[in-house]
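Complex shown without one protein chain; remaining protein chains in place.
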Amino acid sequence: MSARSFPRSSTWARWSARLSSFSLSSYGFLSYLFLYLPILILVVFSFNDSRSVTQWAGFSTRWYGEMLADDQVILALWNSLFVAGVSTLISTVLGTLAAVAMERYRFAGRLAVDALLYLPIIIPDIAMAIMLLIFFNQSGLGFEPWRLELFGLRLAVPYSVIIGHVAFNISFVAVVVRARLAQMDPTLEEAASDLYANSWQTFWRVTLPLMMPGIVGGALLAFTLSLDDFVITFFTSGAGFNTLPVRVFGMIKKGVTPKINAVSTLMLAFSLLLVFVSLFARRGEKNPAGELGV
Amino acid sequence: MHIAKTLRRYPALSAWLLLLPAVGWLLLFFIAPLFIVLAFSFMQGATYGGVKAVFTLSNYARVIDPLYLSTFLRSLYIAILTTAICLLLGFPLAYFIATRPQRLRYALLLALMVPFWTNFLIRTYAWLTILRTNTGLINGTLLALGVIQQPLPLFGNDFAIVLGLVYGWLPDMVLPIYAALERLDRSLLEAASDLYAPRSRVFLRVIWPLSLPGVVAGAMLVFIPSLGAFVIPAILGGGKSLMIGNVISNQFLTARDWPFGSALSILMMAVMLAATLIYFRSATHSQARTARSEVDL
Partner (left out) sequence: MYAVELKEVSKHFGSVTAVNRLSLRIADGEFFSLLGPSGCGKTTTLRLIAGFEMPSAGEIFIGGNEQGYLPANRRPVNTVFQHYALFPHMSVAQNVAFGLEMSGVPRREIQRRVGEALEMVHLSGLGNRKPGQLSGGQQQRVALARALVNRPKVLLLDEPLGALDLKLRKAMQVELKALQHQVGITFIYVTHDQEEALTMSDRIGVMHKGSLLQVGSPQEVYEAPQTRFVSDFIGDTNHLDGLVTGLANGEAAVQIRGAQQPVRALTVNGVRLGQQVTVAFRPEKVLLDRQAQPDGNTLAGRVVDVVYTGSSTTYLVRLQDGQQVMARQQNAAVSPQMRFQSGDLVTLSWPVHACKAFAE
């Protein structure tokens, strides 16, 4: 150790190093407290046996009972899952195809497509929401869900919402899948064709299996984003069509009750479940947390 | 057979076939709406929404109206303030994570990401229950204990909005800085202190410049959504403190002045586009610098 880096006595230097390491650790602890405390408070008061969301009056699950008895909330939950499911399916297929084109080919206009794919990620949701609002209004497509009967099941397909969700999800899927493709060794595909596989066989036997973690990751991200979206859904849904976030926003506007805490806790639990599913899908990878947030 | 041969001869054709669905979707449902908004911003409004196809610049002129200009500037101020606070809080946090042992590091990263994956609306609502004027957790408790007689101004103001934004976007600042710090070769720090740099100088001369790309990326990721915030001011602003995102939505939901709302959106996007371009220029600049230093080695 150089004498010049610690001009004072070595005891002093050791204490100073210990102190700064201690303050860094406490800072880290406080940061995580800041991130988790509000969520924790939210969950705790969902079990409060009173109308208050801040004064504790004993443990109760009655707000969960009220939540389950609320047809509007249950319907909104199903709507959320339906919109997220359909838009994830479409955007995963479209986004994956685009990712393959962008990572495996060189062609004129690639840069322009690159920009086009990034725009929906950069543009804030409020701008995208009003763009879609005007578009559906002016094109005459409207917002009224398309009602149909399938196997005796009456479905309301909110195509305007789904179209909007796909429009932003394509980009996120493409980013995740492209990251995976970029990591993949392109000589693996050459090796397959060297071993007599035609391009179809190469795709099914080598490219697709290796891409799969990226596709699953992209799909889970799309599903989460779609479930969480409030702004675009709010502006593109027809009258009376609610997803869970839109319903929750409406409830918040009317007033704070522990029932909202209960719905929130349910949504939190669902998000956590998705995180664990995606971690499971990526098990064995070097840095499972790395791409999670994109 | 014939098709396969043609595709082999012209690989660009395969690429465009693969891109067709995604690009088609985005052209129809993203680019076309964007151009409609652009066109609307130059037209006259009709009563009860809708437009008259008459060219005018009056929508943009109205932005200079002190009422709207002040909101616009305040949104800009809030977004910049949020970015600065996120940087101040986020850099030490990223440094903290990056200097932990590997297993703990991954756990901490994951813990950082989990709130990020939970619903934005819910996280904002959580703060609503904490900050509300009379019945919020803080004011309610302090009032009940008699510590204060008047509720603290925690809600319905810029403080609440900035707090909500910082809470929402802090992970966006931390992740890119963490990525930059993690790539940093530890032996560089050792080399610096070997060359007689005290710890403050090691930070200023080595750590900070090398983490700058991460800082810039993080700042972009916080600034852009903060400027366009809609949900947080709507809930934590208490209907009084508004940002540009709320003014825009009002033009469509209540005021029914679509051309003016369009003009405001176009201006907001222009500011963001400018920020993004600056970001990309500085990113390619620093990339070129890294590449050059690698060649020099």
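As written, the chains take the letters A and B, and residue 1 is the first residue of each chain.
Rule of thumb we're sticking to: contacts are C-beta pairs under 8 Å (C-beta built on N, C-alpha and C of every residue); 3 or more make two chains touch, one makes a residue touch a chain.
Keep in mind the model is a prediction, meaning the values are calculated, not measured.
Across A:75, A:179 or A:197, the residue that sits in touch with the chain not pictured is A:197.
The omitted chain makes contact with chain A at the following residues, 185, 187-188, 190-199, 201-202, 205-206, 209-210.
The rule we apply is simple: only the chains that are shown with their structure count from here on.
Each chain gets a centre from the mean of its Cα atoms; for chain A and chain B, those two points are 16 Å apart. Those residues of chain A lying in contact with chain B across their complex are 2, 4-5, 24-25, 27-28, 31-32, 34-36, 38-39, 41-42, 45, 52-55, 93-95, 97-98, 100-102, 104-108, 110, 113, 116-117, 119-120, 122-135, 137-138, 163-164, 166-167, 170, 174, 199, 224, 227-228, 230-231, 235, 245, 248-249, 252, 256, 260-261, 264, 267-268, 271-272, 274-275, 279, 287-290, 292-293. Looking at the complex, you find that chain B touches chain A at residues 4, 11-12, 14-16, 18-19, 21-23, 25-27, 29-34, 36-37, 40, 49, 89, 92-93, 95-97, 99, 106, 108-123, 125-130, 132, 135-137, 140-141, 144, 167, 170-171, 175, 193-194, 196-198, 224-225, 227-231, 235, 245, 248-249, 252, 258, 261-262, 265, 268-269, 272, 276.
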